[in-house]
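Structure incoming, see below.
What you see is part of a larger complex, with each chain still in position.
Just so it is clear, A and B label the chains in written order, and each chain counts residues from 1 on its own.
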């Protein structure tokens, strides 16, 4: 199988290095708007023959079976449409689009083309969260009643990024909306979002917030809550809890070691793994492995376009809820957008 | 100092046994609507001279300096008014009243009489929560941004009690509203409550729910969330987290021991302390000690009538929010009740 990667930023490079560890795959081409000598050398060291600034060179290359779309969000849908037309399988980073009708268009194109599309909700492949999901699915905590997700970044993004991020709900909490659905085993029905600018006024300047809590209601009657902060000084904070009729399952953060130092001041341990690149290193590898295997063996994709759509709907509902200061139903979002589910 | 206790149920007896451990206090009388031989013997063993069915016997006893009101909620305000008139200091169990205007009336009577009134928000005296509060107050986690409270009972109350409890917000979450204010160091401004009947349909029969999440907004701009369940099969679950600009502080449950058993199946430890009588045993002692000391030394009471009022307002806002499916501001509750703050 030959792969082409569009977008050679941080995340594109991670996917390439992971693909290189899979014997079934050959990374054939990489495209990036800003491809330069440094990228060429980087690709060369990895034995990647084609480096280009033009994503069409990847799309038109008939040797390529599968494309990884790791470019900016606004390019996702056009590239998906192009790849679907070219009959290539697609791995696309989240979100598919800020515009839900575009997301739907992309999903339909994929369906028609009969190709496979996997969305980069990498956290589903994390050893901790996967275990929580399996525990819930196995009925070990009974029926889920309350789902709680804590998700905090160690540092806010740069102002440049804040400007185009789509806001905390579409950029950051979208991961947690997907995780909530993943853990609950059903869709979100309603969202109420509360939040504030407590870390940096720059967020307010772009109509965004930096601290948020969303209350969720799921289709199965369970309720949930997600809290987000753009800045946890103690590092990347990623924990979940599912509480049910038969008990609960929780996962704590991952740490660089298990050491505890005891001295006259108290007991001390290091901060958790500091950023998503460290925390989810293994998850990135596993998601790509499973994607490649699903193509190889003709299996169902673990995170579909429809999963992307549902997370985007929840993020939009949260955005409306925060702005309009009221709970918002997903069904209302669908109606407003004149989408027949 | 001589004390009289009104209401000799579970909680009244706890207060009596704690008072007996304080050298400054003599428990002089206990009244209970259902006082019988068993209670007389119980009181006798403890050297309590007066046992009566009539609370007026306590109120009219001029030897008594301080009364503990541990009878049913509907009797709290009349008894406070009576005690205030009699010039006795008052310790009253929570809530003061289901009717907020009555609570205000009681607070005013106490103020006029110049006596001391402490409310039984015992959790403020718990070693864990006290430490969180102190950590926050000392500025160790910077400005509070997010406050999270988990509070779950091991078992639902009996149907008889559900009928008169006032509902999950006024009966159970009221403790957590007070804790939220205690930890945030300021008042709650707005509440949004989501919930469901997931444990037992009997709750629905009385217009109540058994599982609830409330999102809070505090006057200082921080946001928060409380989750409640009437049934955690693994025992009493009481945890809090305060996250701020400089870090976070969390407290976990208390356990009967620190033992871990490792075997071929995994690592196992016992459930947390099973109910509030065990978990808050020490907190009950400390709250009474401080109350007695404040009277003794003429100090300010640690939990005032105004604290009770604020928690009741939040509980009422939550109730309205849940029923009307929208966020409710405390200021709106005050307006609706024609209360000038």
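Operating definition for what follows: contacts are C-beta pairs under 8 Å (C-beta built on N, C-alpha and C of every residue); 3 or more make two chains touch, one makes a residue touch a chain.
Keep in mind the model is a prediction, meaning the values are calculated, not measured.
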Homomeric assembly size (copies in this file), of which only 2 appear in place: 4
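FYI, only the chains that are shown with their structure count from here on.
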Whole-Å gap between the CA centroids of chain A and chain B: 42
Touching residues on chain B, where the partner in the complex is chain A: 142-143, 145-146, 148, 150, 152, 192, 194-196, 198-199, 211-213, 215-217, 221-225, 227, 229, 231-234, 237, 243, 245-248, 325-327
